[in-house]
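Okay, here's the structure, questions in a sec.
Only one protein chain is missing; all other protein chains are in place.
Now for subunit A:
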């Protein structure tokens, strides 16, 4: 072991040069100056590339991921905002008229049904459905409509596609459709609709609407079966040729398939044939599932090299709409730009007086689209989106729950209105009741809460009275909802009228003072409960009535609070409510097998603005249990009286007679109370002063073309609102730099490196 001596702490050390100390002392101020200079020249909170805000560009955001922009598959509202600006359908909705009204888009007129009897003769008038063997709609297209420029339309001089049998080498560096130098277009043909509909029959696409469409369009089942066989053969051949069919799916020639439900008459006309009388079919012609599909696009995108370059119909739809895809990075942003081939349709020139006062008719008759480019930015979190909106970097926004009080306040009339801060910024509030219902459902197969006996009805009515949904809306939705009086939301034919006549008399009364419906007194509910055999909530066996709420929301803090509210409401009746939580899959199994008692806030969003799309939720044949999970009658309601009325109104043309039947059906449901009619959500959208012609439309998303931006005003506001605040930073930097210098200069010599 070597001996060690203690180090001599007083040993002389090398003297640090004085110059080095000064140099070190100067370092912090220099660093501070450098940071200050960088901040002065580059600090900006503008999230967009320079110069974009000066353009007529509309900036908006989406918060859910984009799954597909293929018109055969896309099924989400935020995807519709993009897709429906690119593709067009035979019909659309009028932008301003309410209730929602269909109008022609690609078609020259709204088609009229022709009813064919079982003997092949044309039936006149509005025949009963049992007399109708099939229905025909002849759709005539506006001539001269052209697709957007796209490489799939580019042709060689001999007429063959310019881009065929492409190799990965050909596509090196191609990331966007715009990168292809040769682009062309062609006129819209009737056959493109046939290709689109046959394609929906392809099982590989798993289109979410196939099973609905095949229930009324003739021959889709047969077409699907034939396609399935042909695809299997094609895949076997392709596999033998060494093609990886998982990565490079085969493409059957959809043009050569016979589909009885869609017959091409000539280049500009096709016939849609229905297997049964179904007047609501016309609304489907306004959905993007009916957007035309040029065969050239399918052939182009099915080339293996194109698929490997990640250029597909899912991201690069082809259409005749006002816009076309420019950049598609769904995980980050999507940019669409004006389609130079768009036919420039005029802005609507008819609307209500309210529309006129709101300035929505200022651009009447002017050529659209107004906006050159639209940027959709993926924002996963609500707070950053909100901050950017307040900074003027988004032109519109919803209101995050956490920020609701900052944006909206109760005005002296007790109505929700913009806060002073928002008004000073020139922000506008746009509201609209969504064509949606959230209800509290009773399982009609359950021996306690289900059934159609008077006692069971009274039990459900008593619970419905106790569940004061206005209170629920105030507490949990910040007032963003309307108490439902029936299953049909406002704005749709047959919806309860505003006023005393529209009140559900079994649950609500009319408050003359506030001019709104309000729940009947809780004593009425207690009386009904006693009549039902549960006085003060005590059952015939002397035990308190206990009900079980089945749900899949365990662990969600929002649900916990809502359940407390439910428990408090049930306590008013002396009813004990218990949770029966399960995971989502088990909960679905319970619903499908009818093994549940009560469910909370089950929702339904309309596909089209017809009361049939809501009333069918209670048609007995659609009972989830009876139909083996196929139907949407989740509460398994079954009433002969309701069924009879529904069957009549389902296939009847709109008119006073149908309206009377709708009201009759509504009244049956109100009395039977298979649900407590919860609420219709109200959408609150904020827009900046520079965004014009913004009118929320809950049924269609193809109205970007009507919006207009005052880019100069926006740029000015952005400058005013976002000037960097550097004074504080400079001061802090200065203090830190001086302190650091002082520390260095005054420190002991040996502490310096």
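To be clear about the criterion, a residue touches a chain if its C-beta (ideal position, glycine included) is under 8 Å from a C-beta of that chain, and two chains touch if they have at least 3 such contacts; residues count from 1.
Basically, contacts and distances are computed from a predicted model.
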| item | value |
| --- | --- |
| Record-based protein name (UniProt) of the chain missing from this complex, from "ABC-type quaternary amine transporter", "Quinol:cytochrome c oxidoreductase membrane protein", "Glycosyl transferase family 28" or "Peptide/nickel transport system permease protein" | "Peptide/nickel transport system permease protein" |
| Residue touching the undisplayed chain, where the options are A:378, A:548 or A:565 | A:378 |
| Residue of A:150, A:388 or A:590 touching the missing chain in the full complex | A:388 |
| Residue, one of A:78, A:277 or A:314, that touches the chain absent here | A:314 |
| Residues of subunit A (touch criterion as defined above) contacting the omitted chain | 4-5, 7-8, 11-14, 39, 42-47, 49, 64-68, 75, 203-211, 246-247, 310, 314, 329-332, 377-381, 383-384, 387-388, 390-391, 393, 584-585, 588, 604-605, 628-630, 632, 634, 722-726, 728-729, 750-753 |
